[in-house]
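Note that this is a trimmed complex: some chains were dropped, and none of the rest were shifted.
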Amino acid sequence: MDLATAVGLLCGLVVVVTLIFLGGDLRMFYDVHALIVIFGGVLAATLVRFTFSGILHGLPLGIKFAFSMRSSHPRELIDELTQIAEVVRKNGPMALENIQVDDSFLGQGIRYVADGYDREFIKDTMERDRDIFLHHLEEGQKIYRAMGDCAPAWGMVGTLIGMIQMFANMSDPSKLGPLMAIALLATLYGALVANLVCLPIADKLHGKLEEENVSRSLVIDGILLIRDSKSPSLVKEMLIAYLPEHHRAEFEEAAA
Amino acid sequence: MDLATAVGLLCGLVVVVTLIFLGGDLRMFYDVHALIVIFGGVLAATLVRFTFSGILHGLPLGIKFAFSMRSSHPRELIDELTQIAEVVRKNGPMALENIQVDDSFLGQGIRYVADGYDREFIKDTMERDRDIFLHHLEEGQKIYRAMGDCAPAWGMVGTLIGMIQMFANMSDPSKLGPLMAIALLATLYGALVANLVCLPIADKLHGKLEEENVSRSLVIDGILLIRDSKSPSLVKEMLIAYLPEHHRAEFEEAAA
Amino acid sequence: MDLATAVGLLCGLVVVVTLIFLGGDLRMFYDVHALIVIFGGVLAATLVRFTFSGILHGLPLGIKFAFSMRSSHPRELIDELTQIAEVVRKNGPMALENIQVDDSFLGQGIRYVADGYDREFIKDTMERDRDIFLHHLEEGQKIYRAMGDCAPAWGMVGTLIGMIQMFANMSDPSKLGPLMAIALLATLYGALVANLVCLPIADKLHGKLEEENVSRSLVIDGILLIRDSKSPSLVKEMLIAYLPEHHRAEFEEAAA
Amino acid sequence: MDLATAVGLLCGLVVVVTLIFLGGDLRMFYDVHALIVIFGGVLAATLVRFTFSGILHGLPLGIKFAFSMRSSHPRELIDELTQIAEVVRKNGPMALENIQVDDSFLGQGIRYVADGYDREFIKDTMERDRDIFLHHLEEGQKIYRAMGDCAPAWGMVGTLIGMIQMFANMSDPSKLGPLMAIALLATLYGALVANLVCLPIADKLHGKLEEENVSRSLVIDGILLIRDSKSPSLVKEMLIAYLPEHHRAEFEEAAA
């Protein structure tokens, strides 16, 4: 689990609730108008911007990946793949059936090799799965960013509607303050939705996307090398060469 | 029909109207000054920015495509093209005359093959049609984006004019509130035109543009392969190879 | 004449004047302070940004091209060039002396061919003229964009100066309103100069620049082909191949 | 030590404190609410945006490098490497054990050569160390930029919360001023955190990153040339050729 996301969101919530309690009363900061305009407005603009299918895939996948951490880093994947190559070399592909791995994508590849599928089928199927997955993750990232970009604008729409009603009913000045407070709530909600939730989650998904792309491509290449019964040392060497600069550095850092 | 666009716009309208009714009176939010400055101003700036011909083609095409959905996805097009290749192989090009397809661009290509036009003519005519179509769609996207970008500025112009008149006539403070409310309406209209309508539609058109480019290029290639009497399996293989990564993934996802 | 530019500017003027008359008095919206700060400030920043020579060439050229339309589209130029190639083929270069064309750049090229100048001279002279022209047009585009970018900032400067004087003289509250109104006028002027005039004109010039580049390059290539006594059908074929995708589409659309 | 960073931060502090004392009382500018919202909010958003590991490495490394200066410029490194090549040529690799250098990365390379490691090992180990280092420095730069980008937004959140509480309790107008002052403090804190600390530090780290990349790559190449017992003049010539344009210029400027 990616604790930083959960701790960050919790921390932001604590900050806001603390501030509110220090200054008064929590109920003062709840307003159904502001909730409607932020959540309704952002939902409306997101529907116009994307397709139903994109939203249904991207939104839950984004949340899931913002909170989860890969079970295996590229360096651990290379270690696992090297060990599997060792096993296949010693005991043949049949021995793969007893191997347990954390990474489900790697597990799928191992099953294909154990079942004796041909190279072309494994390559096509696994690349297709990786591409579908990355496509949905990228769609998720775009949706969170679009929501984060338009939330402040809808906050302003809510505040404008509140202020117009306030000015139009200005005969009773004693109500002016509370009405103004309610009007400002929409701007506050919009700023929090954008700056605490949507934009940081979009940035985190951007990082996960790159990580998954490297890890899954690495798994595919490793499985194909194992399928072709390459020696463990060759598997390791070729996979390290495959890694981009920084990832190679990290791998060797861990190995050191 | 692309329901998400319609549902999104409806949802935005419901949000705004609900907020207004909760706080008072719908008429309070209608002001002819604000309507003039937003629609007149955005129209004026759009006319200076583009040519008459670009606006006349792009504006209606944009609306049409924001609300419509392709009848056939790339994967369905490949299936249809493979079936047509099968038919041509069995019964010759004459058999094409009885084939009915949903996609009008595909239908046009089929007619050309059935009528026995030569390769060069079919390629030139269909590529020309695709390019004209994409050009107008892109022009439409640019126009909606430009309108979305300048609507808030015209909202501010309307609010400034209203506030200047208000301050200049400040002798009667009782009118201050309603005048201020009217001045703020222009900003509200500008924010809604930009954030609910124009910018989301421009974003949706951007997606449609890419989709149409892939689909129509794929139809052209498929028709040319059929014209050359290639075997159905070759047609399928070459068209899948033609698809960009993500689209290939989707195709195979559906096939799985 | 590019009517859209003129109609757009007129339309913007009508919108603003209508709004002002609906709310009161036109004189209320004239203020010499605001005029000085917008036009003086924008002029000052433009002088620091560019050179005298760039401003003297770019500013009038920009206005001229924002309001004018090419007499001949690329497709018409190709038709004209094909006809001229036909004439040269039948009657020799001498016959060119009687040909009248709308496009002055094309006319210049025809004269060179009629006068029997050599290939190298015609190519160098016409490319030089095209480059000087495009350079000045681009400079014009940049100047209008820079003016549009800084006009709102100078509007804010004017409003700040007005508000500082207002607050400093706040002993007489009855003058507060009119002084505030005058202060806001600078912001209004800045918003109008940027969003109605400068930025839309810069965008239009950007389009004209691309159009002129295509048309003039096409004329140069056509003239050189005619100079080399190529056949009309070859001239047409090579010039169409020269056109970028979209322009080729438009040409063939017109031909269809 | 990079004095400019320290002097700049001190100078900014002096400016702000001077302004505050000129206008009154330092305590007026301390508010625990504003501190909580800025530091808590920025921390929260940063946690959601990055991973724990990235923050733990990047934040302290960034501070360290913003305040420190390379002991050796590229030109000095080339001089040192040339001298070392001279020593190795005269006295063999053993003589390297007595050489003292300021740059720890260079020192590490010298030890490898003195200890007689093979070319491949030295290249891999040093490139890995450089890449890990640059990766952490870049992560640091991104974190400071993200913090600088979201600090003003959290300042606005704090001000909105303060203003909402103020308007809701508006029955006692005498408290309005001090409450408003406290509300504005959050915006002030956000602006200072962004414009004095985070964004300038991110910009400085960007420059250090490029400098370290050049210097460390140069050290690696020089060490490898020395390992291969190249002549001092060849080492110098090849390292100068390696430098990018501007760095070459600086080197020769110093040499002149």
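A, B, C and D are the chain letters, set down in written order, and residue numbers restart from 1 in every chain.
We take it that a residue touches a chain if its C-beta (ideal position, glycine included) is under 8 Å from a C-beta of that chain, and two chains touch if they have at least 3 such contacts.
Predicted model, so just to flag it, every value in this text is computed and none were measured.
K.L.:
Assuming the complex is a homo-oligomer with 4 chains given explicitly, what is its full copy count?
P.N.:
5
Convention: only the chains that are shown with their structure count from here on.
K.L.:
In degrees and to the nearest 5, what turn takes the CA positions of subunit A onto those of subunit D?
P.N.:
Rounded to the nearest 5 degrees, it is 70.
K.L.:
Quick check on subunit A against subunit B: do more than half of the interface residue numbers occur in both copies, making it same, or fewer, making it different?
P.N.:
Different: fewer than half of the residue numbers at the subunit A-subunit B interface appear in both copies.
K.L.:
Need the CA-centroid distance for the pair subunit B / subunit C, whole Å please.
P.N.:
Subunit B and subunit C have C-alpha centres separated by 28 Å.
K.L.:
Just curious, how far off is subunit D from subunit C if you go by their C-alpha centres, in Å?
P.N.:
Taking the mean C-alpha position of each chain, the two centres sit 46 Å apart.
K.L.:
Name the residues of subunit B that each touch 2 or more other chains.
P.N.:
Not one residue in subunit B touches at least two other chains.
K.L.:
Indicate which of the five shapes (line, ring, star, complete, other) describes how the chains touch one another.
P.N.:
Drawn as a graph, the chains make an open path, so a line.
K.L.:
Kindly provide every pair of chains that touch.
P.N.:
So, checking each combination of chains, I get A-B, A-D, B-C as the touching pairs.
K.L.:
Quick one: in the complex, what on subunit B touches subunit C?
P.N.:
32-33, 36-37, 40-41, 43-52, 55, 124-125, 127-132, 134-135, 146, 150, 153-154, 156-158, 160-171
K.L.:
Any idea which subunit C residues touch subunit B in the complex?
P.N.:
2-5, 7-9, 11-12, 14-16, 18-20, 22-24, 28-29, 66, 69, 176-178, 180-181, 184-185, 187-188, 191-192, 194-197, 199-201, 203-204, 207, 245-246, 248-250, 252-253, 256
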